[in-house]
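Note that one protein chain of the assembly has been removed; the remaining protein chains are unaltered in position.
Chain IDs A, B and C follow the sequence of writing; residue 1 opens each chain.
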Amino acid sequence: MKRFSGLNLFAEAFNGHKGWPEHWPDKAPKAAYDVIIIGAGGHGLGAAYYLAAKYGITNVAVIEKGWLGGGNAGRNTTIIRSNYLYDESAHLYDHAVKMWDGLSQELNYNVMYSKRGVLMLAHNVHDIQSFKRHIHANRLNGVDNEWLTAEQCKAYCPPLDIAANARHPVLGGALQRRGGTARHDSVAWGYARGAVARGVDIIQNCAVTGIRRGPDGAVLGVETEKGFIGAKKIGVSAAGSTSLVMRMAGLDFPLESYPLQALVSEPVKPIFPCVVMSNTVHAYISQSDKGELVIGAGTDAYVSYSQRGALHIIEHTLAAICEIFPIFTRMRMLRTWGGIVDVTPDRSPILAKTPVPGLYVNCGWGTGGFKATPGAADLLAHTIAHDAPHAINAPFNLDRFRNGRLIDEAAAAAVAH
Amino acid sequence: MSGYRLSTGGRIDRSRPLAFSFDGQGYQGFAGDSLASALVASGVTLFGRSFKYHRPRGLVGMGPEEPNALVSVDRGPARITPNLRAPQVALHEGLMAKSQNRWPSLKFDVAALNDVFGALFPAGFYNKTFMWPRSAWEHLYEPVIRQLAGLGDSPVARDPDHYDATYAHCDVLVVGGGMAGIAAALDAAAQGGRVFLIDEQDELGGGALSDLAQWADLNALKDRLAAAANVTVLTRTVAFGYYHQNFIGATQYLTDHLAPAQADGPRERLWRIRAGEVVLAQGAIERPLVFHGNDVPGVMLASAGRTLALRYGVAVGQAVVVMAAHDSGWRDALALAQAGVTVAAIIDVRGVVSADLADAARIAGIAVHIGSAITAVHGRHAVKGVTFAAGGTGRGARLACDAVLMAGGWTPSVHLWSHAKGSLVWNDAWGAYLPGTAIENCRAVGACAGAWDMGTGAITAVLPNRRDVRAQKAFVDFQNDVKARDIHLAVQEGMRSIEHIKRYTTNGMATDQGKTSNLNGLQIASAALGRPVAEIGLTTFRPPYSPQTFGALMGHHKDALFQPVRKSPIDDWAREQRAVFENVSNWRRARYFPVGGEDMEAAVLRECAAVRNAVGMFDASTLGKIEVVGPDAAEFLNRMYTNPWKGLAPGRCRYGLLLREDGFIMDDGVSARMADDRFHLTTTTGGAARVLGMMEDYLQTEWADLDVWLTSTTEQWAVIAVQGPRARDVIAPLVSGIDLSAEAFPHMAVREGTIAGVPTRLFRVSFTGELGFEINVPASAGRAVWEAIHTAGHAFGIVPYGTETMHVLRAEKGFIIVGQDTDGTMTPFDMGLDWAVGKKKPDFVGKRSLARPDMSAPGRKQFIGLLTEDAQELLEEGAQVVADPDLPIPMPMIGHVTSSYRSAALGRTVALAVIADGRARIGQTIFVPMPGKVIRATVTEPMFYDAQGSRLNA
Amino acid sequence: MILIHCPYCEEDRPEVEFTYGGEAHIARPADPAALNDREWETYLYIRRNPRGPHAERWRHAHGCARFFNAVRDTVTDRFEVTYKTGEARPGDAK
Partner (left out) sequence: MLEIAPLAVAGIDLTLGTTPVSGTVYGHSVTLSPAAPMVRWSLRAKDAGVLSAAIGRALPDAIGTHHDGIARLGPDEWYALLPEGSTLPVVAGQPLSQVEVTARAVGLTLTGPGAAAALGRGCPLDLARLTPGRATRTVFETVEIQIWALAPETFHVEVWRSFAPWLWHALAEAIV
């Protein structure tokens, strides 16, 4: 691996950049590995990286049916935050946020983690109660999250409209200053390059067609388009395709996959300094370093793998954006796209061992997986390496759907009265 | 010829000059001009700066493919639109445009230093650097990068315009109004159905507008269209997305072509069109050639030169060189020569060109250089000449010229075809993907189907200049400054998927979305990878076809029409009384009624005291209401609710608790049995629709055998709560047909009669702990009855109270509010509602889930009261409760405060909370750690007032 | 916006009139108390989530208000068939 640095960039400039090697050489699969990770998204590549870098397991392959980073890793709106309510969630996401800091240096790959702050807007009394609850819980959990008045919100994010006669007036907000964004592709690529440098094979365009199990039920390896590949441990990190992969191992999962749309505007000069989320109005927005407004839309209502969303979702999303940011009506939508998000009944992830010996799963991140990338990757690697979950991910097991010990952040924010 | 304007020709109206400005300098054009044609006519070559290197750039194309000539158009401070393509901006009197992404001026842009050091910034450079020192990314590098990036400026003021949206339906929708599209529309019209023809330009005609030879035919077709009553023609309308089942999104630009003073009505209209059949006639976009110097202002597509000359009467230069790899460049050169433009030479990279073309060029007096290529373009802000050489090698010869036209072949516009998931097939002759098999009822015609004679060409990505690619500034994506060598670098660094190459280089990701760069990029990648293009695949086309404003997509939903505000029938009265409102789900409700200069605390204390001591009235109309009718009504409710319903006598009410099937509390409310087969249910305000939907689900899909029906009556009834020791006295004079005495009409009963002459369902219920009534009257009479009660109550000191007082009063009694004291993770047992769970019922919705191990495990949070040791200390709702405040962070939390108020009746604060094993902690001290202090409180029963209920039963 | 054929209205109607109701043919057990925790979990939470034909429930909420069932391909979002509540999945032998 040739080190990335300003100095080397400078040197290569005089060399026509001929000296930069491949990030990830094309590899034919070996007959067997110690660990196979299914799914080369940020989580899967990261897990391979940490297996090699942190847990000393380098005989690892990441198998991907398409191109690495081509799923949700490359299709999300890159929001990073950890101001979750429940202890379990706060610890999980904060583990990740702490790892985001310094990730560029760790990977020697600039992932452009930008702590520009995530501001969540409160529009009614119920929102305030809910946000205060989050803020107090976060404070005692050591997670930064602070209350801003409407005027402070406006000062933090000048495009915001805080008129009192708005349909959903801004009454204040919860700000996590450590929250922010990162460059999605760079995360996947940085982990891939780092993993490869430590001996991991990345095998792209190789769909898994089956999971082979021995007489004792334990995994023996995977059947793929490129033949059988052996492994005693298999980690599944396949996002929207998890149900399909788990069924190959005979497991039915509490998951449903929904299309989630996002869009960007044409680039403009800096106008939007932070990330703003409004669950009441359904608006999620930031501005990329390139200048595009990056906007998260809603999920379509039905299970789908089509990556093809509906126009009315876009209409509602942009109406919501312009309600809160009325100066943006003349901005123009440049590109829309869809991802497939896998959702559990309590909308919290599953990061656990499965009933099949040697089979581990990381799924159910819904719309929030990007922010967890380093943490989820590390914890998946830990769980595989130790054949046991880390204390942080232990609550995110499969048993909770049987015993009722759900971790339901969304229900906790439920609106009623 | 005046400047670059030809003395004749074009479709402009020379009798209507229009004054406009660009970067503050005044110019003149004519009606029918676009901003681009008027500027070129005025001798302007420099239109903008590129995204990354801030290189000077000129016009490339005359349509949606234009990557460089992006301008901001100022129609007043709140009406600025950035990033518009100059060729697509119709000229009008007084138009004000300015260039972008430059400082301090277009001619002298400081950030062009990026270009000087461009070798430091190849594709993906940002991944490789800016990592040291660690904090500098956020504080130094990123702010600088952000400032240099971006194109125009976002508007900064609220847009005063409004936008329209509509649905439309037709049998055939034709997208694209060129000759092929018009012909398709006429064919469809002859079948008699409803036909829509939409086109993004100001007038129909497409490519034919730039071809004198077709004008007569075009006019004839337009006449036939005008005569076809079943054809709707929408010009200035962009079909931007093709969605499921022939659903097309299109934006119609209604006023931007008019001077602001003449613009009236909505600015844009979103068309949402459902078509039986879609005919795509979107034409094709010409491809640039990728060679060193191809981005000097004045180097543009041959089709642009042709359009400028034939449609707008503008010479692209005084001496034009055509660089061709395709016959169409020759045709364009000949057309230009015929229009009076001097074509200095045609340089064709091909070794052989048809004799017809060569003869025609010779006759037109154009020098011809077959098998040659331009190896350098001279000039910085404008072309001053080119050097060309046979075979693209050697020193070559220099030729003076002031414009270079590129003819690199054609890319059929398959965008919408691809949105609709139609297959694409690589075609060698076109060097492009053509429509294959459709999924939807859709077909492509004309050039976008490959069914149009554009001539033939050598579609090649091999650079005409044979020098090392790394030494060349040969641009593929002009706006994003992606050079051929960037694509080679991406491949060298291991990017093998076209998606990776695209993302690594940003080729095709600019505001033109790759209309001129995608296929050139693909061919260069193909060469670099050593694999055929067809094996590499194509990046996905996604809506929109071209950028569309947020305003158009927002449609009706702007400002006051964003979302309906639901208001109760008594809302007007509250507003007249200057009530302070709050939003509760999609309703607005009066929160309190301040008198004089009262703040909320003072108003609420006064309102609470009035209810406890005399009487108050409250608008409860927003509560959800469902009429449950049918012989099986009681059986149905028995299955839905946790408690038994069959034994409830007509005329009596019961508190109902509704769980989700997972066992957690979903909703609650008091419901009444009006008759054996009729119940009047109430739900929470926010839960009404959810509860009805859930009940319909069970009724229709699980228990379809039951004879019972559900009807929402939320909006049928206005509900007026009259609460307090004098409640009976207030309403008694107004009520007839009901014996109001405590014996005849006990707590939790319902009667029918009249009040103030209006039929009523009168509930004797209380959410305050006082003697109380909830008066249901038809919504249309709600305000009249409210006012009658208000008048009648005057003698008793009646006060109107809002939701906040309602919350305080119920909290004093420990009545829960679903969604505030519960949060979707609480069971009836957690909330101390065991009494509301039918122990003998074999089943109800959610019962089985309550038996899961964790639902009754020790440590669950339980609903309790909290009294702070300092009686005036008000806990904050949401504050966390701990058992030991001296533990370090992360500090174990045992629960949180759900409700907290100042109680007028108790002269102190009260709070409700859910804490782990709370009931076992009653009497114990817990702690609420706040910033800077720890508040001590005692755990109590969740009941602070009149525990015996004597007031309520009075 | 998808068009959905409502088997009660016998018309193709626009998606925005409908609400989605999740996987079809998951009947509520007649006697939930007889199920063990694993079986109850399966009823509550386990879903097929297939890539391809999916039997699912829809409600014509802003039309005839009826729930009905549909088979839709989750890859193309194309509806293969819609049918009334209580009817077997077409082509299903059971």
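In the analysis below, a contact is a pair of C-beta atoms (placed from the backbone, for glycine too) under 8 Å apart; a residue touches a chain by one contact, two chains touch by 3 or more.
Nothing here was measured: the structure is a model prediction, and the numbers come from that model.
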item	value
Identified contact with the non-displayed chain, of B:8, B:393, B:711 or B:791	B:711
Selected residue (touches chain absent from view) among B:131, B:165 or B:893	B:165
Touching the absent chain when the full complex is considered, from B:160, B:564, B:853 or B:949	B:564
Option touching the unshown chain, where B:265, B:394, B:733 or B:757 are the choices	B:265
Footprint left on subunit B by the chain that the document does not show	162, 164-169, 194, 265, 272, 274, 555-557, 559-561, 563-569, 575, 580-583, 587-588, 591, 594, 599-601, 604, 627, 629-631, 675-678, 707-709, 711-717, 778-781, 804, 807-808, 874, 877, 900-902
Chain not shown, touching residues in subunit C	1, 8-11, 13-14, 16-17, 60, 62-66
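We take it that only the chains that are shown with their structure count from here on.
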item	value
Chain centre separation in whole Å, for subunit B relative to subunit A (CA means)	22
Between subunit B and subunit C, centroid-to-centroid distance (C-alpha), Å	29
Subunit C: positions in contact with at least two other chains	1-2, 19, 37, 40, 44, 76-77
Multi-chain contact sites of subunit B, meaning residues that touch two or more partners	243-244, 247, 272, 421, 662, 849, 852-853
Of all residues in subunit C, those that touch subunit A in their complex	1-2, 15-16, 19-20, 22-23, 37-38, 40-42, 44-51, 54, 56, 72, 74-77
Touching residues (chain side subunit C, partner subunit B) in the complex	1-3, 14, 19, 21, 27-28, 31-33, 35, 37, 40, 44, 57, 59, 61, 65-67, 76-77, 85-86
Residue ranges of subunit B touching subunit C (in the complex, touch as defined)	243-245, 247, 272, 274, 421, 439, 661-662, 693, 696-698, 700-702, 704, 842-843, 847-849, 851-853
